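Here's the structure, in structure tokens; my notes come after.
Only a portion of the chains appears, each positioned as in the full assembly.
Chain naming follows the written order as A and B, and within any one chain the residues start at number 1.
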Amino acid sequence: MGKGRLEAFSDGVIAIIITIMVLELKVPHHADIEGLTPLIPVFVSYALSFIYVGIYWNNHHHMLHATKSINGAIMWANLHLLFWLSLIPFVTGWMGENHFAKWPVICYGIVLIMNSIAYTILVKLLIRHHGEHSLLGTAFGSDTKGKISMAIYAVAIVVSFIQSWLGFALYIVVACIWFIPDRRIENKMNKEEEPYHG
Amino acid sequence: MGKGRLEAFSDGVIAIIITIMVLELKVPHHADIEGLTPLIPVFVSYALSFIYVGIYWNNHHHMLHATKSINGAIMWANLHLLFWLSLIPFVTGWMGENHFAKWPVICYGIVLIMNSIAYTILVKLLIRHHGEHSLLGTAFGSDTKGKISMAIYAVAIVVSFIQSWLGFALYIVVACIWFIPDRRIENKMNKEEEPYHG
């Protein structure tokens, strides 16, 4: 089963998710510059989520680039990931509108964890489909980066009960960790394609 | 006539449908966790519709994968299906906001039946275009699964006049039946592609 339409559909959904988030930036009804002040946290929240969705698109792109074929289970795992991604605009708007208060920040973290789990399931199914020793299997290895992220999300959620700004800061930390696209696959691929340059 | 743009356009429309449904999850204006309580039925309703649209995309994908070419009637049958799919966000929001009350649940069922009919028309036109003995024709056969679904939808609508939660439960049952992607085509294709392994 080809991966073309899966990529196209995922691109479509992720493109819509990343763009409808901006609709939470409600146009102020007055023309004063002060009208923008309450929008600053919404904007900060939007910018962080834009980066997160960008990271997911980037890694999704790399991962499917290394994929040769898919099956029914992989399609559902992919839709499961898209489901949790689709909840990011909601928690983004809630967190921004309430100036990074406790519960919105906690829920933002829960949605991030669910996305992380959904992504891991998708990777596992792709590796099972292609074999442990495939490009994908060896590139991901023990997935240290993914495990660290989930640990930080968990800490951020706990910390948010006391000081929600700290939780938010930890989400920025994870985004920084992932900002660089997943070079593991890229490196692996280059090595396999140019075996004599290694 | 090629099927490429039909797939691309359908993917685009379905991607938008599946994503704009989340806009019904209105961001609460307060930061309390209690603010999320009224959203629970909206969320449950969203999750079910996400699965339904996912099922349609999945089966649409499989069906067009087995399609070689299309014609004008097929393009309109496809747009007809997209029309009924586009009404899912409306009935989803109505059903969720009104906690699975009688009329919203009934209308949800009517939209599901219309989608089911539209899908059947599309399949019939594709089979007529490719021939009864084509991959598509033999894969669908008597379409037992589709007929059972429509029967359950009809029962769900009738039952909803008395107890709407029961109707909703029946929609979940149909979603479970279809959750597994349409293996009929997949199996057929594998058999034809690998004739000596059968």
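To be clear about the criterion, a residue touches a chain if its C-beta (ideal position, glycine included) is under 8 Å from a C-beta of that chain, and two chains touch if they have at least 3 such contacts.
None of the values given here were measured: they were computed from a predicted structure.
Visitor: For validation: placed chains = 2, all identical. Expected total copies in the complex?
Guide: Total copy number for the complex in this file: 4.
Here, only the chains that are shown with their structure count from here on.
Visitor: Between subunit A and subunit B, what is the separation of their C-alpha centroids in Å?
Guide: Each chain's C-alpha centroid was found; their separation is 27 Å.
Visitor: Taking the touch rule as given, give the residues of subunit B at its contact with subunit A in the complex, in rising order.
Guide: Residues 7-8, 11-12, 14-16, 18-20, 22-23, 25, 27-33, 35-36, 47, 50, 54, 57-58, 61, 65, 179-181, 183, 186.
Visitor: Please give the residue numbers of subunit A that touch subunit B in the complex, ascending.
Guide: Contact set of subunit A toward subunit B: 1-2, 5, 8-9, 12-13, 15-17, 20, 23-24, 72, 75-76, 79, 82-83, 86-87, 89-90, 93-94, 97-98, 101-104, 107.
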